[in-house]
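The following block contains the structure, expressed as structure tokens.
Note that one protein chain is taken out, while the other chains of the complex remain in position.
Chains: A, B and C, in written order; residue numbering restarts at 1 for each.
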Amino acid sequence: MAVIIDKDNVILVQGITGKQGSFHTAQMLAYGARVAAGVSPGKGGWEVHGVPVFDTVAEAVEKHPITSSIIFIPAPGVKDAALEAMSAGIKTLVIITEHVPLHDELDIMAYAEKLNVTVIGPNTFGIISPGQSKMGIMPNSIYTPGPVGVVARSGTLSYEIAYNLTVNGIGQSTVVGLGGDRVVGLSFTDVLEKFERDPETKVVVVVGEIGGNAEEEAALYIRQMTKPVVAFLAGRSAPPGKRMGHAGAIIERGKGTFASKVAALTAAGAKVAVLPWEVAELVKEALEG
Amino acid sequence: MAVIIDKDNVILVQGITGKQGSFHTAQMLAYGARVAAGVSPGKGGWEVHGVPVFDTVAEAVEKHPITSSIIFIPAPGVKDAALEAMSAGIKTLVIITEHVPLHDELDIMAYAEKLNVTVIGPNTFGIISPGQSKMGIMPNSIYTPGPVGVVARSGTLSYEIAYNLTVNGIGQSTVVGLGGDRVVGLSFTDVLEKFERDPETKVVVVVGEIGGNAEEEAALYIRQMTKPVVAFLAGRSAPPGKRMGHAGAIIERGKGTFASKVAALTAAGAKVAVLPWEVAELVKEALEG
Amino acid sequence: MKLYEYMGKDIFRREGIPVPRGKAFFSPEGVADFVSGLPSAVVKSQVLSGGRGKAGGIKFPGTPAEAEAAAGELLSTVIKDLPVHAVLVEERLQIDKEYYVAITVDGARRKPLVIASAHGGVDIEEVAEEHLVKMHVDVHAGLQPYFGREVARRMGLPPDEARQLSQLLVKMYHLFRTYDAELVEINPLVVSGNQLVAADAKITLDDEASFRFPDWLPRVEERTEKEQRAAEIGISFVELGGDIGVMANGAGITMATLDMIHHFGGSPRNFMDAGGGAGTEATARALEILLSTNPKAILVNIFGGITRCDDVARAFARVKETVGIPVPIVIRLVGTNEEAGVEILKQQGINAYRTVQDAVARAVELAAGKEAI
Partner (left out) sequence: MKLYEYMGKDIFRREGIPVPRGKAFFSPEGVADFVSGLPSAVVKSQVLSGGRGKAGGIKFPGTPAEAEAAAGELLSTVIKDLPVHAVLVEERLQIDKEYYVAITVDGARRKPLVIASAHGGVDIEEVAEEHLVKMHVDVHAGLQPYFGREVARRMGLPPDEARQLSQLLVKMYHLFRTYDAELVEINPLVVSGNQLVAADAKITLDDEASFRFPDWLPRVEERTEKEQRAAEIGISFVELGGDIGVMANGAGITMATLDMIHHFGGSPRNFMDAGGGAGTEATARALEILLSTNPKAILVNIFGGITRCDDVARAFARVKETVGIPVPIVIRLVGTNEEAGVEILKQQGINAYRTVQDAVARAVELAAGKEAI
């Protein structure tokens, strides 16, 4: 078992003929993910790494039993691609693209809410259920199946954490990247709820960072969880008031600070690590406890 | 029992301080309908026939256990009023106003679908469940409780039919006016399904007219119904190609003609009356059969 | 409100939808000059009804002088009872293919509907169902480019045309929504040297939204003078040609009243729906319109709901006292404020009927010349 995607997941790649779409289609296939079709307007009839390409999502879903789609379209076309996938009936959507306009994200999320679609991203590394399926740009080699659910705001940081777990012999049920933008499809809480219900997941790792109040909100739910939670937080040393890369990471007036997040998570019963290599140890303790 | 509204219906009147809103609030109160509150921007604190007036729907629903709203707002403000009611959580909406712009109707219906709201109208006489509740502009005196469900496109024509039933000693469970516009909230089929499920309704009367294909579509559902259906159709003598009052009543190229409607309804097992006074007789036969 | 082709193309141009070079003329003056700047020209009479080509309303002049002559000729013709007040002079397109595309409202589904076909250039009613592409738009999503690509795929268009059609549909939908259109139709949508071009433009705007039409948009009037007078007071009026003047309140009941007149062997002079809560003033003016058609008898069928019987009765009293009612009149009056209405009429010597069949039967008798009560 796993959350959101498992071995029955049949994938569509939107933007499959582009550089990233084509490269990561090969990586997903190499991982064993079931990539059934791709879409690229005007390129219907092509093949990319043996995967058939269609002009529209409607045509692809007509001809293949697609369950989810991953989007590698340049930012200005992401809203169009996302609405296309949703209106064609796709219920799980992973949007890798970064720099998607904020208002396009608002439109995408409103439509996803209307049609009950799970959106991962935008600006995410994606999602992987090790040994079952992968929709994303994460390296194939750093995961192994197991009992730990991981949910992260930030991509590379989650690789570091997952890699550390794997190196220490601890596998993952599913690793989910929420995405680094101000508006993304899932919150920590949304994913924590799924992990809480997933019988295979025994411990959950939350990879957060300074800025915003997503971790503080997650803490409210963590209080009610039966499963142990280990959190890692980046940004302890960040100077206040500076914008660090993405919108989440602004520290202002005592909100979203490192200290407030540590306090909220600790009070909720989570163990908080502040160096990446501490996570595996805390998880091991939680698994054994 | 009845469909859509019954004795537990608690009504809000939007546009209660206007001429029509005020007049029909009095009529609804006289009928025994539970009109709990009214809305009229800038007139919060007023009373109309003893009914308290609020500035916004949100305030009214905060203070009264409203279940439905009836709109008497001039056409340009109907979209605003309808979206206000829906966003405040009201799930049954009756829109009396005529001349509502078509695109506003599209917006209202899309939002109603999103929020699962039942919309009656626009351009309707409303809905009455005799002896229980009334939201509309129909005369109070012409209905009596009983086993016949009536659904009509056209207001006055339905009065004629209901009056004839009452005069002949046949009561009604609920009388619903779909509304005369091209885009309205309910179809004949939507209401027929409710009557089919309502234990108190024994026979259903469909009051239709030439133009459009609403009656032909209804016929598809009537085939599956267990309850007898009597239909009345107006427009047998109408000349082709003339626009008769509202958009529904255009006859073109053999579609939506009197003959095609009669054929469809008859084939579906409905009895079709072409003079108003024949309806009561056919209903009586159906009730006895 | 239906727009003339030249008005539709003006709007297309504003919205970035490709149209041929062209200009509307209300007199032949200047046509030759304009045409001399075009490789070849077409002169099209501007009428609201279809089939103007078959009616001789489109000319293909060989020279600028011929074009000016053609314009003059068309501007002096009458097509289907309507004088031609304008011609559109356009560059004549090379036509490689003809498609059809339209956006309208599907009332049954309560959504905008796109209809398209690779078989354009003919009456769309004559195109076989399997050659029509029909797709509904969710107004919450809007019409996004993907929608156009899917329409193009179902039409079987090649990639470059698909890309153009997608852009075109996004613009058509924008027009459809921002101008309160009931219909935006391009037939034919021409492929001319690899470019999609709107060779015709048919736009119908929703009259109910006229209060927010742009100021610069001319108003187009299609009604007869009597229908226009009725429309001004919010009443639907259609002339039919029989001898019984009819007034009722509500489109359905009015149609049913006409049916009943026929049933009793009579013949209605008109359809008049005075419904929607018309007050005394509007009802009086409606009655005057009715009288101006010189019927042999008048039948009034009012079932008061939002319309109030006393308002209606007062209108009849007023007209009787001022201009007079010189023909036999039969009034059926029930519903809201019925007693007050009946009383007012009684004071005018009019006995109102309660039962519709009695009233209709009596009106038919009176029109047939049987003695008055």
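Keep this in mind: a contact is a pair of C-beta atoms (placed from the backbone, for glycine too) under 8 Å apart; a residue touches a chain by one contact, two chains touch by 3 or more.
Predicted, not measured: the structure shown is a model, and the values here were computed from it.
Listed residues A:58, A:127, A:142 or A:204: the one in touch with the omitted chain is A:142.
Which of B:36, B:57 or B:286 touches the hidden chain is settled by the complete complex: it is B:57. The set of chain B residues touching the chain not shown comprises 41-44, 55-59, 77, 79-81, 83-84, 86-87, 110-111, 114. Mapped onto chain A, the footprint of the missing chain covers residues 20, 24, 27, 75-76, 96, 98-107, 109-110, 113-114, 125, 136-139, 141-142, 152-160, 163, 180, 182-185, 187, 207, 209-210, 212-214, 217, 234-239, 242-249, 253, 274-277.
The criterion applied here is as follows: only the chains that are shown with their structure count from here on.
Taken as a graph of touching chains, this assembly is arranged as a line, each chain contacting the next along an open chain of partners. Between the Cα centres of chain B and chain C there is a gap of 26 Å. Centre-to-centre, using mean CA coordinates, chain A is 48 Å away from chain B. Chain A and chain C have Cα centroids separated by 54 Å. For chain C, the set of residues that touch two or more other chains comprises 138, 140. Touching two or more other chains at once are residues 114 of chain A.
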